[in-house]
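Note that one protein chain of the assembly has been removed; the remaining protein chains are unaltered in position.
Each chain gets a letter, A, B and C, in the order it is written, and its residues are counted from 1.
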Amino acid sequence: MSMNAFGTNFRFTSFGESHGAVIGGVIDGCLSAVVVDFDFLQNEMKRRRTAQSEFASQRTESDEVIFLSGIFEGKTTGAPIAFIIENENARSVDYENFKNIFRPSHADFTYFKKYGIRDFRGGGRSSARETAARVVAGAFAKMILREKGIYINAFTSQIGSYKISVPIEEIDFSTIEKSPVRCPQADLADEMLDFLKKIKEQGDSIGGTVTCVVSGLCAGIGEPIFDKLQARLAAAMLSIPAVHGFDYGIGFEGVTQTGSEQNDIFISKNGKILTATNNSGGIQGGISNGMPVYFRVLFKPASSIGQRQQTVDIQGNATEIKIDGRHDVCLVPRAVPVVEAMTAITLADFILAKI
Amino acid sequence: MSMNAFGTNFRFTSFGESHGAVIGGVIDGCLSAVVVDFDFLQNEMKRRRTAQSEFASQRTESDEVIFLSGIFEGKTTGAPIAFIIENENARSVDYENFKNIFRPSHADFTYFKKYGIRDFRGGGRSSARETAARVVAGAFAKMILREKGIYINAFTSQIGSYKISVPIEEIDFSTIEKSPVRCPQADLADEMLDFLKKIKEQGDSIGGTVTCVVSGLCAGIGEPIFDKLQARLAAAMLSIPAVHGFDYGIGFEGVTQTGSEQNDIFISKNGKILTATNNSGGIQGGISNGMPVYFRVLFKPASSIGQRQQTVDIQGNATEIKIDGRHDVCLVPRAVPVVEAMTAITLADFILAKI
Amino acid sequence: MSMNAFGTNFRFTSFGESHGAVIGGVIDGCLSAVVVDFDFLQNEMKRRRTAQSEFASQRTESDEVIFLSGIFEGKTTGAPIAFIIENENARSVDYENFKNIFRPSHADFTYFKKYGIRDFRGGGRSSARETAARVVAGAFAKMILREKGIYINAFTSQIGSYKISVPIEEIDFSTIEKSPVRCPQADLADEMLDFLKKIKEQGDSIGGTVTCVVSGLCAGIGEPIFDKLQARLAAAMLSIPAVHGFDYGIGFEGVTQTGSEQNDIFISKNGKILTATNNSGGIQGGISNGMPVYFRVLFKPASSIGQRQQTVDIQGNATEIKIDGRHDVCLVPRAVPVVEAMTAITLADFILAKI
Partner (left out) sequence: MSMNAFGTNFRFTSFGESHGAVIGGVIDGCLSAVVVDFDFLQNEMKRRRTAQSEFASQRTESDEVIFLSGIFEGKTTGAPIAFIIENENARSVDYENFKNIFRPSHADFTYFKKYGIRDFRGGGRSSARETAARVVAGAFAKMILREKGIYINAFTSQIGSYKISVPIEEIDFSTIEKSPVRCPQADLADEMLDFLKKIKEQGDSIGGTVTCVVSGLCAGIGEPIFDKLQARLAAAMLSIPAVHGFDYGIGFEGVTQTGSEQNDIFISKNGKILTATNNSGGIQGGISNGMPVYFRVLFKPASSIGQRQQTVDIQGNATEIKIDGRHDVCLVPRAVPVVEAMTAITLADFILAKI
C-alpha cells in the first residue's frame, strides 16, 4: 500500500492536516538540473487558492511555498524536494462545536472508526486543503512534461444540469480562466454563475464535472495490464476529495452507441497514423495512441452546507448540526488545477520510467 | 510500476497471451492453511466462460485450472500459488489475415508502437482471454473474504439504453444468474435479450454497465490519501479490457442533486451508527463506513464487429477489414464475474494488510 | 525503486541536505493512538549527536525535532508524521574550497556523474547528517516494537584490530553507554579509546564493526523468498553511509566450521522449542525462529582525513586536498543508534504487515 504517496518513478508524498501548522510534501525522483520556474509555480498556487471566487469557503489560504531541500542555486539536484505551505488561518476553535459530532457525508465518522482517535479540526487529512500540496508537485511534473511538448488543460464541463455542448476539439483553452467558473463556453459560464448564486442563497451546494485534455503525448505511454494509462489516471482522480466518478473518451455518454458507431477508424495523414474520431480518448489497450487523451472527473456537491442537518454524536445520540460561515458552493472550478496536477504527476511517473 | 501485477499484500501477477499455449497467474501473499474450494473455483470459471451465451465469441475456451505450486494436500501453504489454463483453441492461422492491419479501436496499433514488435494473434495480452486468470485469483480472494462475512455480487445494470430501475437495496442477488444477460430485473432482462439479438443480426456490438455491491465490509477499510478504497477499486476496474468508466455511490446519476439532497444523514439503529441513505456508496474520505459499498463499471461496445470497416495497414495504406465468424455482441454479461474477481482481489489486498 | 523511502507498511521517507536549512522525514503507516514518548525521542537524538565524543567532527548539530503533522494532543493520528531538524551550523562558505575538487572516496564524483549538477556543500545527501532523520523514525518504530516486547541493542564490537571477545549471550547491554566508544567490554573500551587518540593525532581515521541484537522477536517474522528477514536487514544496513559489510549469526567468523559444528540443534525447554546454540542468528529460511536475532555491520574508515591527499579537479587535473578542522576519527560509536534505528524501522515494517 502506498498510502500517502503516489507514483513509483516520480513519487509524491503528501503530509499535513488542514488545521495543523503546515501542509506539505516530498517529491522523490524529479529529474536533476531542471531550472525551477518559480513564477509558474506561484501562478499554479494562485489558481487553486480558495479566495478566487465568491463561491468558495471563507478561509484565505496562504500560497507561499517554502522549499526545504532538493533545490540548489535555482535548479533541482536530483535529491528529494521537500516543501511546506503554512496554514495561516488555522482556527481550531471554530471546530470545537463539532468535536463530538459526525458531519453528514464527511469523513469524520470513518476516520474515527479507522484510527480510533479524532483530529476534529476541519477534516484533518481529508480536507481539500491537502490538495495545495498536490498542486506544488504537479507544477514540477508540468515543468518536466512541457519540455517534452506535453500540455494539460482542464476545465469545468458541467455544474448541476448546466453542461458544455462545444466538442472537445473545438475548445479554446485560453478562454478557460476568463470566467470564475472556468468554463470555456462563455454563455454557459454566465448561466453557471447565476445558478451558483441561487444555490449559495439557499445555503446549499452543487457538484459537476471537470474535463481534462492532454495534448502532445506520444504513442506508447501506459503499462499493461495493471498500469494501463486509464487505470493510473482513474486512481489519481479518485484520490481527490469529493471525486465520485471517472470516464475517458466518449465514456458514459456513449453507452447507447454500437461498436460500428463508436470505433475509431485509423487513417493516415502526412505519413502519420491517426484516428478519424477519438471516442477512445487517445488510449487503446491501456496505451496512448498519439491522439489527445481526455477524460472527465465527477465531483459530488460539497458536504458542508449552510442548512441545518440531522446527524448523531459520537455516542450515537441524535442531534443537529449547522455549519456557520461561508462554505464551498461548488468545488468544481477550484478543482480544475488539482485535476491538472494529478494528471501531470501520473504522466511524469510514466515518462520518467521510459528508457 | 507494477505492470502485470496488482496488489501489495495479496498480489496477483498475470501472464499469457490469448493465443499462446496457456494463460496463467501467480498469487503471492494468500493466507496459509486455507482449504481450497475447488468446486467453487470451477463454478467461477464456468460463469466467465465464453460459451455461456449465444452472444459471445465463437471460441470454446477451456476452464480447467492446473495448479503448479502453493497448494499441498488441498490447502494453501503460504507459498505463491501459480496456475495455468490451457488455450485449447489457439488458431493462430485465423489471424494471418490481420498480420499487417490495425483493427479499429483494438490495441494492435498501440502495442506495436510501444513494443516495436507484434504478436498479432488474437490481441495477445490485450485480449479478454486474459481475464480468466483474474477469475482464478478472484476465487481465492473470495474464499478469504467470505470467512470474514464479506460477499460480492455484480450484475448487468445497463445494456445500450436498457437500464435497471430497481433500487440497489431491493435487488435479489439470487436472480442474477437466471438470465444469460445477468440482469436481476426479469422484464428488463428479456428486453435486453431481444435487443442483443437485433444487434447480433446487424453484425454490430453494444456496451453497457455492470454494477457491483459489496456486503458485510466493516467500517475502516481504505488508506488515505492515495490508496482510498474508491481509488483502488477504480484502478482495478479500469484495468479490465473495454472498461471506460467508473463511479461509486449515486455517481454521475446524482450530478444535478444539491448537497442537501445528496448528503447521507447519520442515524443510530440498534446501537450502531448507520446512514439513512447511501448516496456515498459506503465510502467517506476513502474509507468504508460499514454500509454496502457499490459502484458501476462502464464497458464500451466490443471493438470486433462483423461489419466491414475502413482502416490502415502497417505502412499506413488505407485498407478494409472484416472479421469473420462470431464476435462478442456484448461484453457486459460475461464481464460480471471479472468485475467481482477484481473487486475481491482489491479487498483482499486491503484486508490482509490490516493488523 | 523506492529511492529516498524505506519500507512498505511503516514507510520512512528521508529528505534534506547536510548543509541546507533542514533535514527531515515523513513516517507513513505509523499506528494511530500511540502516545508519543518525547523524552525517549530526545534521548535517542542525543545518543546520535556528533558532539558526544572528542573523536567526532567539529560540527555541533541541533537535535530539536519539529513535528509538522500526524500528532494531535500528544498521540499519533494515523496520518503521516512529518518532521524537520534545523541545520544550525550550515557553513557553506567552508566548502567553497572543494567546489571543483573531488574528495577521495567521497560521493562527490558519483553524484556529479549521476545528476550532472553539484551541491558541493558538505556532501549534500550523502552526509552522515542525514542519519539524524533515521533516528527520529527509528524512535517511533521502537515505541511500537517495545509494546510487543521487542528490544534492540547495538554496540561497538570492533575498532581496527580491537575486537570484542565476550560472547553475545553474556553481554550486559546496560554497560554500552558507559564508554564513549560504546563497547560493553570495559577493558577493551579503554584500549579502543587510546587507539583512537593515536589515530586522531595522525590526522587519520579508522573503521570497525557494530553488532546489533534483537531480543523478544517471536518466531515467524520474515517473508520468503525475497523479503527474508536477513535480506531486509542487509538492505537497511547497507543504506547507512560508510557501511561496507553485513553478516548475521556466526557469519564470516564461522567460515572454517563444518556443518556438524555450525548446525543449531533443536531442544525443548519448558514446552518451547529452542536451539542449543544460535549460530543461525535467530533466522532460518529467512524467518525468525524465536531466538535472539543478531548481526554485524562493517563501517569503513571515514573518508575525510586531516592528511594531505592527491586527487583531481572537475576537469581531471591533478591537485591536492587537505580538509581542515576536526573530522570523524571513527564513525562506529556514533553509528550505534543509527544501526538500531534502521533495525527498528525494518522490524516495524514486518510487524505492521502481520495480521
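The rule is short, and it goes like this: contacts are C-beta pairs under 8 Å (C-beta built on N, C-alpha and C of every residue); 3 or more make two chains touch, one makes a residue touch a chain.
Predicted model, so just to flag it, every value in this text is computed and none were measured.
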{"item": "From B:9, B:275 or B:311, residue that would touch the chain that is not displayed", "value": "B:9"}
{"item": "Residue among C:211, C:289 or C:343 that touches the chain left out of view", "value": "C:289"}
{"item": "For chain B, the residues touching the chain missing from this view", "value": "1, 3-5, 8-9, 11, 13-17, 20-24, 26, 28-29, 32-33, 68-70, 72, 75-82, 84, 111, 114-117, 119, 124-125"}
{"item": "Absent-chain interface as seen on chain A, which is shown", "value": "8-9, 79, 224, 352-355"}
{"item": "On chain C, residues whose C-beta touches the chain left out of the figure", "value": "1-6, 8-9, 14, 102, 104-107, 109-111, 113-114, 125-126, 130, 158, 160-161, 199, 202, 204-209, 219-220, 222-228, 230-239, 241, 243-252, 254-268, 271-273, 275, 279-281, 283-290, 298, 300-305, 307, 309-312, 316-318, 349-350, 353"}
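The definition used in the following text is that only the chains that are shown with their structure count from here on.
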{"item": "Central subunit by CA centre of mass proxy", "value": "A"}
{"item": "Euclidean distance of C-alpha centroids - chain A vs chain C, Å", "value": "40"}
{"item": "Chain B and chain C: spacing of chain centres that average the CA atoms, whole Å", "value": "47"}
{"item": "Residues of chain C whose C-beta touches two or more other chains", "value": "8-9, 79"}
